[in-house]
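Each remark here refers to the structure printed beneath this line.
Complex shown without one protein chain; remaining protein chains in place.
Note that the chains take the letters A and B in the order they are written out, and that residue 1 is the start of every chain.
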Amino acid sequence: MYRYDEFDHTLVNERVHQFRDQVERRLSGELTEDQFKPLRLMNGLYLQLHAYMLRVAVPYGTLSSTQMRKLAYVARRYDKGYGHFTTRQNIQFNWPKLEETPDILADLAEVEMHAIQTSGNCIRNTTSDQFAGAAADEIEDPRVYCEIIRQWSTLHPEFTFLPRKFKIAVTGADHDRAAVRVHDIGLQMCRNEAGEVGFEVVVGGGLGRTPVIGQTIREFLPKQHLLSYLEAILRVYNQLGRRDNLYKARIKILVRSEGIESFRNLVEEEWSHIKESALQLPLDEIARIENYFSPPRYERLDDTVRELEVKRFEDRDFASWVRTNVSTHKQPGYAVATISLKPTGKPPGDASAWQMDAVADLAESYSHSEIRVTHEQNLVLAHVKKADLYALWSGLRDVELATPNAGLLSDMIACPGLDYCNLANARSIPVAQRISERFSDLERQHDIGGLKIKISGCINACGHHHVGHIGLLGVDKKGEEFYQITLGGSADENTAIGKIVGPAFSYDDVVDAVEDIVDTYLEYRSDGEEFSDTFRRVGLAPFKEKLYAAH
Amino acid sequence: MPLIKEGVLAEDSWQALADEDELVEGPIVVTLDRWQSEREALLSRNTPIGVRLKSDQTPALLADDLDRFAVVALEFPKFNDGRAYSYARLLRDRYAFKGEVRAVGNVLRDQFLLMQRCGFDAFEVANEAAAAAWEKAISEISVTYQPGADARRPALALRRNRPAA
Partner (left out) sequence: MTVQILTANRLGDGAVVYRAQAGGWTERLSESLVLVSTEDAAETLAGAETPEASLEIVGPYLMPVDNSDGEIRPVETREFIRAKGPSVAFGNGHQAENTPLSLAG
């Protein structure tokens, strides 16, 4: 993975000093809260319902064991012993003290981490495929370009006060695990007719109040023009994006009002002026960054591993975990292991300090000291020898991280919701907990098959409800929590926005409603169909009938 | 309003005129509207002239006239209205404007560095304390990852020039 050189170290350390000074100016009264708020947000420090919240960047979701241990240390030393992994592949600490945040950032800087641009109307953490570098269907490791974008976007002087926040996602694989079509810019690596590798550039996607699927602005962008093209898009957006209405300020609204053709012309015109500028990426710079992401030294192994097969036969729990949480690796004899942060009845995405330490140790023993954070709020060890899977699983089981539910119904996304968040209308976490308890029978979950439930506590859609097979959106009805249900969304390469099924359900009734939806699906599904297939075939009607006849 | 140039408080020889103000002797800064409606009269005065653009007025509107101006003032109605950062880049990079690019409006020390990197070289600030903070504000972060309109060399260029390890 990427390692800082002297320039990166200097910048992050200077940023810590700068923030320390800003905090001191606030505490001394030199800065008012109105002046300080945007400054703290630029460094990921929010004020939530009960406390400050510090969002630490995990660039494109990749962490070393050393970094994970430091996160565990921060959780213990400055917080209440846990952290929350987010859909943006970042981690949030829910209880830091204002005057201690500069110390937290100084500690994080020691391990090449920071909270730069984890909030504010700027370019946020670039996200990627959690299987990057290990996926069999990958053209190239997308993290090389994520790192290039990370550097270019860090403290970008022109794009620090955009109309609204700006999210970029990159994937190198055919199967889209990074939801690139629902980002402000999505980059899908592809080959042109000459066989050269570049990017399909998608723009104007997003969730939030107005979910929009991004449109292709350029079929093929050569690698060396990546930054100039991004700069052209951002420059057009910075000048023309709406600033009069918070809810219409994202680039998706601009793209829609201009029309993709017209927007493309504006970008291409801008690009023509800067294409050959200092933004052009030298091939040796790409190669330099690529070096950091070169694959680990794989052993030459047989893909069929006898010990594994024996253990699967002997231990049903292990077999069950392998079935859901282990994915194919491009290298024979290796596998990708997903560590579920969704134990039954627990807050999705939370990990306690001792669990973080344990994962750091296990990654060190079995996966080249590297950990991924997924946008579905799980962790991944990307390069595990199949022969080590049983030992890994045993280690995970010891720290209650071996829940065999990756991709199943209880592997839900949920935002922090009204239990923590200042913007939320309704709670998300307890709804997720109650659903996972209702479906705690894993056999039943296996029978239901792959199903994505996504829960947001408000219209800002941090829980990605629009693209859940079943999406739940918390709304406030006269001071009470209600949940609007959408069906048929999808975040992968077949991106779809879910359709609202009907009137919202109360906090008490929403779990029954989810169960009714699942039952209806089981009733209607044909052999081999997943939820989306059945939904596309039968439409909303049978679900509506079941839900509103029964309630 | 105190004016910072080259890092210190400077005498401001320019008078900013509102549209209803009478023309005065000496260097003046006028609005885009006034420039467009009184262009010939303003040019015939033969005194230095500047123009002030609101945050929804791109310098592209003046592309053909830019060599007539010694100052282009770009407004920040709020510090977080970032359009003028792009306008400054266009003035410097696209139009090769060599005159003064002045930040006016809600201009705060925490943004000095960003503004300077985008090509601003004059800053109207609310009070003189901001000038005292100048040096620290622009030197707090010494590393830059992007090419800008200033003289700083991005990390990429510095990395390529260092002796091989």
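What we mean here is this: a residue touches a chain if its C-beta (ideal position, glycine included) is under 8 Å from a C-beta of that chain, and two chains touch if they have at least 3 such contacts.
Keep in mind the model is a prediction, meaning the values are calculated, not measured.
Q: Specify the shown partners of the omitted chain in the complete complex.
A: Touched by the chain not displayed, across the whole complex: A.
Q: Where the complex has a chain not shown, which of A:A351, A:L408, A:I517 or A:L547 is the residue touching it?
A: Residue touching the chain left out of view: A:A351.
Q: Among A:P38, A:P296, A:P343 or A:G407, exactly one should touch the missing chain; which is it?
A: The single option touching the absent chain is A:P343.
Q: Touch as defined at the start, partner being the missing chain; which of A:Q18, A:N94, A:T171 or A:T338 qualifies?
A: Result: among the candidates, A:N94 touches the missing chain.
Q: Kindly state which of the options A:G81, A:P503 or A:G539 is in contact with the chain not pictured.
A: Within the whole complex, the residue contacting the unshown chain is A:G81.
Q: Would you write out the residues of chain A that touch the absent chain, in ascending order?
A: 26-27, 29, 32-33, 47-52, 75-76, 80-83, 94-95, 97-99, 343, 346-347, 350-355, 400, 418-420, 426-427, 429-430, 433, 476, 479-481
We adopt the following convention: only the chains that are shown with their structure count from here on.
Q: Give every residue of chain B touching chain A within the complex, in rising order.
A: Interface residues on chain B, with respect to chain A: 58, 79-83, 85-87, 89, 93-94, 108, 110, 113-115, 117-118, 140-148, 154-160.
Q: Could you list, by residue number, the parts of chain A that touch chain B in their complex?
A: Where chain A meets chain B, its residues are 5, 7-8, 10-11, 14-15, 17-18, 21-22, 35, 38-39, 121, 151-152, 154-163, 235, 238-239, 243, 273-274, 277-279, 282, 284-285, 288.
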